[in-house]
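Left out: one protein chain. Kept in place: all the others.
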Amino acid sequence: MRSAITLDSLMPFFGVVVLILAGSVFFPQVLSAGYLTQQLQIAAFLGLLATGATIVILLGHIDLSVPWVLTGAAILSTALVGTGNPVLSAIAVPAALAFGALIGVINAMGVAILRIPSMVWTLAVNSMLLGLAVLNTGGFNPKGQSSPLMVAMASGDILGLPISFLVWIAISLILGYVLTRTPFGRYLRSIGFNEKATFLSGVSTPSVLFVAFAIAGMCSALGGVMLAGYANQAYQSMGDPFLLPTIAAVVIGGTSILGGRGGLFGTIGGALFITLLTSILSVMQIDDAWRNIIFGVIILAMLLFQTLRKGAVA
Amino acid sequence: DTYRPECFAPAPGTSEISYDAKDGPYKLAFVNGFAGNDWRIQAIQSAKAWAARPENAGKIDEFTVVSVGNDSAAQIAAIDNFIAAGYDAITFIAVNPTAFEPVIRRAERAGTILVPFDNVLDTDKVVQVNESQKALGALKAQTVMDTLGGEADKILMVNGLPGNATDRDRRLGMMSVLEQVEGLEIVEVVGNWDTGTSQKVVADALATHGEFDAVVSQHGSAGSINAMQAAGHPIVPMGVDGENGVRMLMDELDIPGVSASQAPAMSAVALEAAVALLEGNTLPQTIFLPIPQVQAEALEAGVNYFPDLPKSFNTGTGYAECFAPFTPEELLGQSPDNT
Amino acid sequence: MTDIRPPLLEMKNISKHFGATKALDGVDFACRAGEVHAVLGENGAGKSTLMKLIAGVLQPTHGQLRVDGQDVALNTPQDALRHGLVCMFQELSLVPDLTVRENLLLGAPGAGLGWLRGTGLSDAQDVLNRIGGDQIKMGARVADLTLPQRQQVEIAKAIMKKPRLLILDEATSALSASVVDRVFELVREARDGGTAVLFISHRFHEVEALADRVSVFRNGQRVETFLKGAHDYGEIIDMMVGQKIEELFPQKPAGLSNAEVVLDVRSFSWEDRVKDVSLSVRRGQIVGLGGLDGQGQGAFLMGLFGLLRKADGTTAIAGQTSDITSPKVAKHQDIALAYVPEDRKTEGLILDQSIQENLELAALGRTDLDAGDAALYSGSLDQLALKHGGLDLPVSSLSGGNQQKVVLAKWLALKPRCLLLADPTRGIDVKTKTQIYAILRQLADQGTAILLLSTDYEELIQLCDETHVFFDGAIVASLKGAELTPQNIIAATLNVATNEAARHA
């Protein structure tokens, strides 16, 4: 079994260190435990989404329904809690996860059965979810609220470490195990490289796609639940700012956008890196235009660095 | 004199506009930009609630609402379509303040009245309904400075979505007050009008800049308050927007300051203005609606905020000076299938 | 033949390394105008690598190339084309989504980025006509052509460039004997006109028929170059493999007619591509499937493996009727079918993954096996003598023959009751073939039902106990024993002569 920790996946962690050091030149507080744990807490939201995205990208696909799966899960869970009914409140989180899984299954139906490119099918699913959310908000609008559990998951801490971060890492570990130590993980990457040959090896490739998209949907939903816990509410479009950073985090983490190659370890670094970069650009009060430019240039620099290193080895 | 100035208050120095009266009932359309946004959804609901009120329903032949997304070309096309279809008046929230000059000319030729609101146009050719964005910003800043007795060392300003004229003007309004304060350090972050984003950037600002004497924030302010709570930041005066959740927090935590909002019910006022114009009345070219605002002390559950409604609900359910504000039931009871 | 001019192409002390693999190691090689120079060697000997250096696809790690005695650097295929060096690759250089015409235009001499004129198209059409490709429509998408048709187009595309040096790297592997003959005629003509030809084939009789000179390669080195006829077949094989090969084909056991039936297929039909095919395989038998390409035999194998929707007919394995709806069902221990697909690179293997991972992939889904257990594979890997630099290297680093060994080993790990093979020895060297034949025969003896689709009638005759020949979706002849002759097979293939007798319901 090849190690999940490659040089590629270590890159973003180096990047994180560089960012912290560079940031601390302007703001010594960047080195404080408070600031750093806060980044861990916030990175968890992006991290969870990127975890799901990694799985789908390893398959050689992409999931553009992340934003409104996230929003939908947040609306659903807060609505259930908002009913005040203890039973409905208790199932809020599981229901949101089930919703995520369901959307994942719908995504997979288009991709695995109808063979529609995931890039457009999941986009279409995203628009339908947006439509559902708009219709729902407009028609009957239940009072929404986050449950104490949701708030704790997003904002609580254990021994100084944010629970959101611990949840993210726990899920990464579990899924990391699944990816590297189980047939499912092997199938996933095989499909990412060559779906036809995997199918011909007697693998039910559609099932793998279904499970993978369902897991990704659940990750997005969990991200939505947590974000609702963090903001203590759900709101339309809460997922929109996450789409491109999610993909960026996965790629920066060394997972090939073509599928097959990569893993969750790098994604952890990628999510931390993107979160920290965004945060530092924000606290430096850099003008929006320059924030965009610097963000793009740094991502490019990271990518070029990765390929240059490979070039040097070959 | 212009028509009902207590509601359709003229902006300073604005001109007046009137058209020849037309007989009703009228064909009206509301062309929204992006739909997946709580404020906009409520604006649509307000418009429909207005059209459903008996005193208005009789004047309306047809009322159509469409949302086109964040694409000014698509919005231009939608408006052109309603012009082509012979609509009498079209209200819209402009995706872009400078893109509608040719449409205005085409509407004029066809005799269709355009009434932009909320995100309005850089034009003096049509009647526009809005609150003064600068005044909205200034109000928040002025209130917190007054609460602080006019002195402060450091203030946090949470801005909206960059690239929008409303964001720009609200910021300018805040700046106009804050720049007068001697020795004041202003820390600006970009919250994108989004609760979650605001919460993140405020959390970061608190972690790196320490404590602030006050906070002024645009849409999404609940995030700012959440972040301060999480960081154990002391209660300081705040100027915030009018989302239900913000008012709940402000009341619960006894945060001094003001909650002032851009009210989505503005969509109804815009329709009211359109009908007034169709009936031959004269209106100011730029209308500055009275800014719905509540001083922190005056917050009261069930009156100016609603614990039973979602936090993302916008409390701006009406402009009392124009017509009786919509009750939440009136807005939410609107079934989605009676356009 | 005395020629004082420098050779058309000369290679001096050429090496090509891929990481630790030395594909070529200090090779000196020359090819003269007006000769057909055969390059022989087992899989992985470095033949294709040598050709790719000449074609500008690869660049040497060390060494120098000369054209007409002048040092040249061939950094891209364009550089090679400029010197008149044209290669027909083992992996075809046709663009699948473009039409035949467009492919020819792309490769036409002088075709740049600008306006394309049809220059050379009529030459190409002439070539196609001459080599039996007159059926191929200029407007057909290459992806829709059969492999032999693609090879014909590739040949036309190469010849229309009027090469000074023409490389045929297993360019005729899928062509039937009669077409190969016509291609050879064309090649000889070109040679007589002064073209140098480098010819690679694993079919010895083709070398025999075409070559003037022969170079034998082994392990990245040139062993010897000699005029054809200087060494006999046995000697050449010894040179190639570095050891003696006693018998290519294993001995066929006698008297199987009443052995138990392992695989029994009744009335298998699918669309109008496979028509009412029935056959059975007994213990100890290897059953061949012959026929021209595209007559339904390939589809039939696919159907048995559960790849075709709405196929009719029944399949029984060891007396147990099974409904096989997908490869996953097919490989389940209750059925235990294995299928070695035609295209090992895209269907048989996951090239980017390691040899180990490829070996495990089929066994992974079997609850009764531990895919990680090396013992599952070691037996067949030893028997097939897989040549590799470590099981954790990507399978793409193996030569074609060794890749095929991995595909076989991956399926043999499942101890299949029935093995379906789609032309498993195409492009495979003689030694590897012997190894594969031996293992197939041994499996058959142990009771595995083996269905072998082959384009090589030697195999159908020498290895198979019975051969069914397909034509237009149906079996038109079932030959065994003394009936298994080249004449009968070819006749059946074309569905001429005594076909009535062989047709059964």
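Per-chain residue numbering starts at 1, and chain names A, B and C are given in the order in which the chains are listed.
Definition applied: a residue touches a chain if its C-beta (ideal position, glycine included) is under 8 Å from a C-beta of that chain, and two chains touch if they have at least 3 such contacts.
Assume contacts and distances are computed from a predicted model.
S.K.: Report the protein name recorded by UniProt for the chain absent from the figure; options are "Autoinducer 2 import system permease protein LsrC", "Nitrogenase molybdenum-iron protein subunit beta", "Acyl-CoA dehydrogenase" or "Phosphoribosylformylglycinamidine synthase subunit PurS".
M.R.: When "Autoinducer 2 import system permease protein LsrC", "Nitrogenase molybdenum-iron protein subunit beta", "Acyl-CoA dehydrogenase" or "Phosphoribosylformylglycinamidine synthase subunit PurS" are compared with UniProt, the left-out chain turns out to be "Autoinducer 2 import system permease protein LsrC".
S.K.: For the chain that's been dropped from view, list the shown partners it touches.
M.R.: A, B, C
S.K.: Going by the contact rule already stated, which one of B:D80, B:D146 or B:E321 would touch the omitted chain in the full complex?
M.R.: B:D80
S.K.: Which residue, A:F13, A:Y35, A:F99 or A:W121, contacts the hidden chain when the whole complex is considered?
M.R.: A:W121
S.K.: Tell me which residue among B:V68, B:A263 or B:L309 touches the hidden chain in the full complex.
M.R.: B:V68
S.K.: Any idea which of C:L92, C:A209 or C:A318 touches the chain not displayed?
M.R.: C:L92
S.K.: From the list C:M138, C:L308 or C:L494, pick the residue that touches the absent chain.
M.R.: C:L308
S.K.: Contact with the hidden chain only, please: which chain A residues?
M.R.: So the residues of chain A touching the unseen chain are 64, 110, 113-117, 119-121, 123-132, 134-135, 137-139, 195-196, 199-200, 244, 247-248, 251, 256-258, 288-297, 299-300, 303-304, 307, 311.
S.K.: Since one chain isn't shown, list which residues of chain C touch it in the complete complex.
M.R.: Chain C touches the missing chain through residues 55, 57, 76-78, 80-81, 87, 89, 91-98, 102-103, 105-107, 111-116, 139, 141, 143, 157, 270-271, 299, 302, 306-310, 326, 347.
S.K.: Spell out the interface residues on chain B facing the chain that's missing from view.
M.R.: Against the left-out chain, chain B lists 32, 35-36, 41, 44-45, 48, 64-74, 76-78, 80-82, 84-86, 96-99, 101-102, 122, 162-165, 168, 336-339.
In the analysis below, only the chains that are shown with their structure count from here on.
S.K.: Name the graph shape formed by the protein chains and their touching pairs; answer line, ring, star, complete or other.
M.R.: Basically the chains just string along in a line.
S.K.: Can you figure out the chain closest to the middle, judged by Cα centres?
M.R.: Of the chains present, the most centrally placed is A.
S.K.: Among the chains in this structure, which pair is joined by the largest number of C-beta pairs in contact?
M.R.: A-B
S.K.: If you average the Cα atoms of chain A and of chain C to get two centres, how far apart are those centres in Å?
M.R.: The computed centroid separation for chain A versus chain C comes out at 45 Å.
S.K.: What part of chain A is in contact with chain B in the complex they form?
M.R.: So the residues of chain A in touch with chain B come to 27, 29-30, 32, 34-35, 38, 42, 68, 78, 82, 130, 133-135, 137-145, 155, 227, 230-238, 240-241, 279, 282-283, 285, 288.
S.K.: Quick one: in the complex, what on chain B touches chain A?
M.R.: Where chain B meets chain A, its residues are 35-38, 41, 44-45, 162-163, 187-190, 192, 194-197, 199-201, 203-205, 207-210, 222-223, 226, 230-231, 245, 307-313, 332, 334-336.
S.K.: Which bits of chain C are touching chain A when the two form their complex?
M.R.: These residues of chain C touch chain A: 326-328, 330-332, 339, 341, 346-354, 357, 360-362, 364-365, 371, 392, 410.
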